[in-house]
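Report on the following structure.
With one protein chain removed, the remaining protein chains of the complex are shown where they sit.
Showing chain A:
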């Protein structure tokens, strides 16, 4: 570090930052331009006549109910995060702390499915979801995704790292397994649970291929398949498409800013599974 001049160093870092940020800023600026200005040559950077017209167009079209998509995305992503936390934490606790027959085999089986590529499950899962009457409903976006092995693996590793003493003390006080789990282990695991919740929420919010094929009615869409519809419907009316993309981006960017530590922690840990 001492060998590099701070000025040169920060020039490189800021230059690189522009590559990542400029396209996002362009999305933001375009959403407030008129369709004509958005594609003007040479391009204008800042909107000359700033307008919320793109948002009016979006909200005024009943074929593209963006607010509904937004609500659906919030419900699906929140619902799945809650479901993942509930089922994965219980399973992970059993695998980390309880003694039972078949533990190793069950754990190996769960981990083994981390290597099944997602696309293999899409067609049979379409039929299974259909059989449960969940096609074209938000349930199709909430429930199947909670079967992923990552949450169980991630929480099991965390539970294993907790000191046993507190649990042993609770046993001596006569607590049963459920009480230990809910009153000792879960409160100690708040950072890990927060990490998993954020990662699950982001993954679900951004999921694309599955909602594209299991949702049909515009009123059932989440934002990602909705954006594909906007692209088809508004072709070169880019302010409208960018306004939709902005609506889909703002919540996750805010979540990322607030919970950055958790997101990056979760991603770093996922690498250690190899």
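Going forward, a contact is a pair of C-beta atoms (placed from the backbone, for glycine too) under 8 Å apart; a residue touches a chain by one contact, two chains touch by 3 or more; residues count from 1.
What we mean here is this: contacts and distances are computed from a predicted model.
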{"item": "Listed names \"ABC-type multidrug transport system ATPase subunit\", \"Sugar ABC transporter permease\", \"N-methylhydantoinase A\" or \"Carbon monoxide dehydrogenase\", matching UniProt entry of the absent chain", "value": "\"Sugar ABC transporter permease\""}
{"item": "Residue of A:30, A:64 or A:189 touching the missing chain in the full complex", "value": "A:30"}
{"item": "Options A:52, A:160 or A:209, residue touching the unrepresented chain", "value": "A:209"}
{"item": "Chain not shown, touching residues in chain A", "value": "1, 9, 12-13, 16-17, 19-21, 23-24, 26-27, 30, 38-39, 41-43, 83, 86-88, 90-91, 93-95, 98-100, 103, 106, 110, 113, 115-128, 143-144, 146-149, 152, 168, 171-172, 176-178, 180-181, 202, 205-209, 212-213, 223-225, 227-228, 230-231, 236, 238, 241-242, 244-245, 248-249, 252-253, 255-257, 260, 263-264, 267-274"}
